[in-house]
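Of the protein chains in this complex, all but one are displayed in their positions.
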Amino acid sequence: MCEIQAILGVRIMRKLNRVPPEIIERLEDFLKEDVRSGDITTDAMEPLRGEATATIFSKGKSILAGIEEVVAIAEMHDLSCEVLAFEGNWVEPRQAVIRIHGPVKTLLVIERLSLNIIQRMSGIATKTYNMVTKCRAVNPDIIIAATRKTTPGFRYFEKRAVKIGGGDPHRYALDDMILIKNNHVDAVGGVTKAVQMAKRAVSFSKKISCEARSMEEGLEAIIAGADIILLDNFTPDDIKRFVQDLKKKNLREKVLLEASGGMDEDNIVEYASSGVDIISSGALTHSYKAADFNMRVILD
Amino acid sequence: MCEIQAILGVRIMRKLNRVPPEIIERLEDFLKEDVRSGDITTDAMEPLRGEATATIFSKGKSILAGIEEVVAIAEMHDLSCEVLAFEGNWVEPRQAVIRIHGPVKTLLVIERLSLNIIQRMSGIATKTYNMVTKCRAVNPDIIIAATRKTTPGFRYFEKRAVKIGGGDPHRYALDDMILIKNNHVDAVGGVTKAVQMAKRAVSFSKKISCEARSMEEGLEAIIAGADIILLDNFTPDDIKRFVQDLKKKNLREKVLLEASGGMDEDNIVEYASSGVDIISSGALTHSYKAADFNMRVILD
Amino acid sequence: MCEIQAILGVRIMRKLNRVPPEIIERLEDFLKEDVRSGDITTDAMEPLRGEATATIFSKGKSILAGIEEVVAIAEMHDLSCEVLAFEGNWVEPRQAVIRIHGPVKTLLVIERLSLNIIQRMSGIATKTYNMVTKCRAVNPDIIIAATRKTTPGFRYFEKRAVKIGGGDPHRYALDDMILIKNNHVDAVGGVTKAVQMAKRAVSFSKKISCEARSMEEGLEAIIAGADIILLDNFTPDDIKRFVQDLKKKNLREKVLLEASGGMDEDNIVEYASSGVDIISSGALTHSYKAADFNMRVILD
Amino acid sequence: MCEIQAILGVRIMRKLNRVPPEIIERLEDFLKEDVRSGDITTDAMEPLRGEATATIFSKGKSILAGIEEVVAIAEMHDLSCEVLAFEGNWVEPRQAVIRIHGPVKTLLVIERLSLNIIQRMSGIATKTYNMVTKCRAVNPDIIIAATRKTTPGFRYFEKRAVKIGGGDPHRYALDDMILIKNNHVDAVGGVTKAVQMAKRAVSFSKKISCEARSMEEGLEAIIAGADIILLDNFTPDDIKRFVQDLKKKNLREKVLLEASGGMDEDNIVEYASSGVDIISSGALTHSYKAADFNMRVILD
Amino acid sequence: MCEIQAILGVRIMRKLNRVPPEIIERLEDFLKEDVRSGDITTDAMEPLRGEATATIFSKGKSILAGIEEVVAIAEMHDLSCEVLAFEGNWVEPRQAVIRIHGPVKTLLVIERLSLNIIQRMSGIATKTYNMVTKCRAVNPDIIIAATRKTTPGFRYFEKRAVKIGGGDPHRYALDDMILIKNNHVDAVGGVTKAVQMAKRAVSFSKKISCEARSMEEGLEAIIAGADIILLDNFTPDDIKRFVQDLKKKNLREKVLLEASGGMDEDNIVEYASSGVDIISSGALTHSYKAADFNMRVILD
Partner (left out) sequence: MCEIQAILGVRIMRKLNRVPPEIIERLEDFLKEDVRSGDITTDAMEPLRGEATATIFSKGKSILAGIEEVVAIAEMHDLSCEVLAFEGNWVEPRQAVIRIHGPVKTLLVIERLSLNIIQRMSGIATKTYNMVTKCRAVNPDIIIAATRKTTPGFRYFEKRAVKIGGGDPHRYALDDMILIKNNHVDAVGGVTKAVQMAKRAVSFSKKISCEARSMEEGLEAIIAGADIILLDNFTPDDIKRFVQDLKKKNLREKVLLEASGGMDEDNIVEYASSGVDIISSGALTHSYKAADFNMRVILD
């Protein structure tokens, strides 16, 4: 590991205070889940009272993510650490990504959790990065967004990994934005009514997105004042026609268009060039492959 | 849905009290993660005050898992539900698996969490079932076990899915069993010493497993009193030779043998027929594919 | 209390599930604050084992708010209740607003908390209603919004009271919307840069508001893509000129304009007619006068 | 700000350990309420990584309170601070009261909460101080006490502000003292019985107060052994007569007399000179006017 | 068990709402401590799905205590129960004290906790009852009080058992009463100063007790306004002389006298007849002998 990267590492560490307190609490819960009443094996090994250095290595090639969380885990345990690679950059096989120093018992206790986080987050970041790169080749302004299809309790980490990979996290929770789905529309009796109810119910500080099953619904939602139109199961050609129509009506600038539903690596590029602003994909967080990392511990 | 399945459904529901209180709390946390301060969209739709029936359908073929959790979520919200398919059984495309009835707002609020759980758990159960089936064809007593490579905060669900698929959950946490790893052995100066320290440190009620890098270490651990030997990166042939040797020494009955490291769908059957008792595989929980399910809501 | 109001009361009660779970928890904390280890006086009164009916009366004239919370408190304690007056409506001196029935001990325990909530929320709702009414007389579309100047721990209740009174709750927390303040602008080197950074940092699902100290800054923020311009300490005349200018440039439709700073009952109407969309006022939640209510308990 | 005040400031800071742990937790909750998942605006401003000094200034004249809490908030975030004015003293317009130094992001995050606390507490302290001063002019030993009419969740802060202003906090919770109200008396069948029940039910370490609607009830309560008599809606003249009577019976020394009900700035002085020991007033905590403070942040 | 006792049992059950919410939470914590992630044995026994009746029997003779807690545990698990013996009464060997009905799994889960509570509380109640009876034979008004020498986390239960046995629980926590110890007196420079400081610092609603090492200190404390004098290591004769002296000075009625330090079953009666009002003894909660109870479960 060269000097320069170590210095850069320090720069990353200064960002640590980004990890919000409730995430610190969650990391503690994660550790409790793994350790419960204690690491009875390590506790039994009496000579294991010294200090050691643990290094996490990448075993394959991936976009690195999860370093900030590992730094947080280390700092929660008063371990010093040296970040050796940037989140959002490619790491190569056998590349060291972080070095942690402190009591060997503590290092052994945090090993599994650290790897479980870094492997999953890097897997998602890599998948996102690849999708974004592919789509931006045909549409440099396209936004690739995640969905709420995340692992329960692990959303923050999965969404952050999407962001590191160049994607947009989309809503973190149901209170982030109004998103009127088809069942809402049907239940209240039409798009216009639904958008109006939403406007009346929430603060002006919230955006309103409305799902549309047809160009007519899309148009109606725009006129009713929606900020975003979610085009559900439109083909790329449908979208192109809709965009054309909006431009003619001088309405294209008034809204963002989001395509969703059945996005996969085969068809996503076609959607990217259809004229939408945003493509959202559940696969980013529910069907990624974990990247491979391991930790080596050397006693002082 | 025929009468009989509905009756069986009731039988499953009686098992509900299996969901331990701390898991109920975790389900509540999951819901808070998704909803945060409120489902502002649904809250805004004033006419949505009625009741409805939500049905979850399988979109593909998988071993069903996660129904107990969905029932728990439903009961936490005073929703009535009818279980239509068994956990651990195959479900087919378009098969309804559970029907939930209650206020439409509540149904919309629990939709995403219920699907996120059922999709992940069924994916793991399916992968486990396939591995177990394949290995049992060559060794009917083989145990296929998970590891601690689980999604932080979601271990209970992933381990339970492994069990539904016919696998062994292995340790839930570090206090479940003594597992002496190579670094423990090296730090204290040998297998015998490590096993002795463990015996002195923990109650007689705990099992002791010891990792072995060679047949010599394996033998030493057995003589020192280990209950389980974890054969790390042994080839199937190595294992066969070791088993042979133990039988000769009349020690085979005294221990369980577990193989681990780099297990995949290609080589696992060969290991299954090598004479070990247990094969553990991290892939069961970190590289499964989520099964596909959706929910349809019909207003009363 | 006539039959009809009681029936309406039932309708309100069906809305109860609006009180989100974390608010239920907060109500429990409030009760613990008041009761701590127990109501030692009532516990000491042995004959107080029977049931009773408690009625809350308004002592003055105010816009009623806080009934939903009192219903929630009652239901948390398995008390039945009958709502006798609507939130958002005027109540008169000596008017009964809610009747609660159950064990007298429980009624005595919840008395103080229920009154403390209903008095403060009705006070805020009344003040908001009066301000909104006054401003809408000159500008029927004006939005009167609260700020984050709320009592720590009590924000949800104060914001909801603002809403009941016809106001807009504005941001509940710092993650609800981007709001670029002057110090942000100065720190990053200009309005355009700040807005661009914000756009890059957050999801497309968030609105961006930017404070402007001058028309130039306001214009710059609009062009950079802000959704809302917060006009800080502009006089009504400044605002009128700015609105004029935006209309000429065909930009008025692209943004919402919010006026803030030193709003009081004397000058607010002038601002309301200046052409802004929103006026926000801290006084709504920090300088209201509690409305007066009391509770009478009659043993069965 | 002169040298001397800064030195005094240090002396105040040594008192910090007075803030009890559960209040530290509550301050954390308050901050979570305001920040929720993060200050997305400040986080987006990349250059805002440096340190700064924040100074809180009084904008009007008030009795200062809430400094201890702001110090606690600062220390919770590892910010250094310098106290520039004493709690309980008058502060003047434009007077700096505390200076806090640390990362600018953290300063911006704690700004709103710190001001919300200091403004409300100083408002209450000022009102209390004025009432106490007025009443002590006619009766130097009079105790002016708060009630349980506090903002839910904020009682500790409001009661402490009363104390800083020279008032008595009275009961913090229902377990602090026995206080037999009229409904207790009626339910058990008389004052004597109620006092006896209370004595039997609680430890000798608790005081017993008993509300009296007439001189007869007051006398009965004293003879039954009450430590305090709460005179409910007695006129000042009634009280004078009662005091006279007790002196004649040689009972005045045995009890404390508390007057309550409808106390306001107009009539409180008359009560203060009536011979009671204590006057309690809900208005101290439910109808005060927040004092005005602001914070200025200067980057290093 | 005769009909009448069962009916009385119902009466006791109506008192259940006495168990305060925080104690319900503590009972839940106790159960989690015992069960942790689950009763893996009972869960493994598949036929154990039915209902059963569990009866708790006394194996020896003791004053019964802890029934209310067992009822609370039962109700927390939706088990019905029938109370067969009164708290505070003697129970005989083989006497059934409570019958609980519900799912056999649940009964087995709550067995150990229920017995652990009832055995300890009955042990303390019995010891207290015996001491109180002995002392009241010589002084019918004497109060026998516990101390803060309780098992950490179990104070509520131990104090309540003291009360059931006829004793006084004394302070539950350090905020219940001012108790000036010798080190306080020495640190501030004398009894008078200490009592004055206390009076200034706390609300009028709190009692003030002051420890005295000599009659002089005792007298000084009374004159300074203490409500209770704690006579530390006074002999019974010392106390008699002090009481005599106070009577002469017409001060006996102004205070309560409490004796403490080295109280045991040998000397306590002598103290009881010395003229004090209260004797406090740590032995009540730290050196009792658990009473013996067991539970029998019969499947329906």
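In this document, chain identifiers A, B, C, D and E correspond to the written order of the chains, with residue numbering beginning at 1 in each.
Just so it is clear, a residue touches a chain if its C-beta (ideal position, glycine included) is under 8 Å from a C-beta of that chain, and two chains touch if they have at least 3 such contacts.
For clarity, every value in this text was computed on a predicted model and none was experimentally measured.
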Pick out which of E:T150, E:T192 or E:S281 touches the chain that's been left out of the picture. E:T150
In the full complex, which of E:V202, E:M215 or E:V243 touches the chain missing from this view? E:V202
For chain D, which residues reach the chain that was dropped from this view? 14, 17-18, 20-22, 172
Hey, which chain E residues sit against the chain that's not shown? 26, 29-30, 33-48, 104, 108-109, 112-113, 115-117, 119-120, 148-155, 157, 172-176, 178-181, 183-184, 187-189, 194, 197-198, 200-202, 206, 286-287, 289-290, 297, 299
Note that chain A touches the absent chain at residues 28, 32, 35, 37-38, 43, 49, 103, 105-106
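The rule we apply is simple: only the chains that are shown with their structure count from here on.
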List the interface residue numbers of chain B and of chain C, divide the shared ones by all numbers used, and answer same when the ratio is over half, different when under half. different
Taking each chain's centre as the mean position of its Cα atoms, how many Å separate chain A from chain E? 55
Please work out the Cα centroid separation of chain C and chain D, and write it as a whole number of Å. 25
At which residue positions does chain E touch at least two other chains? 37
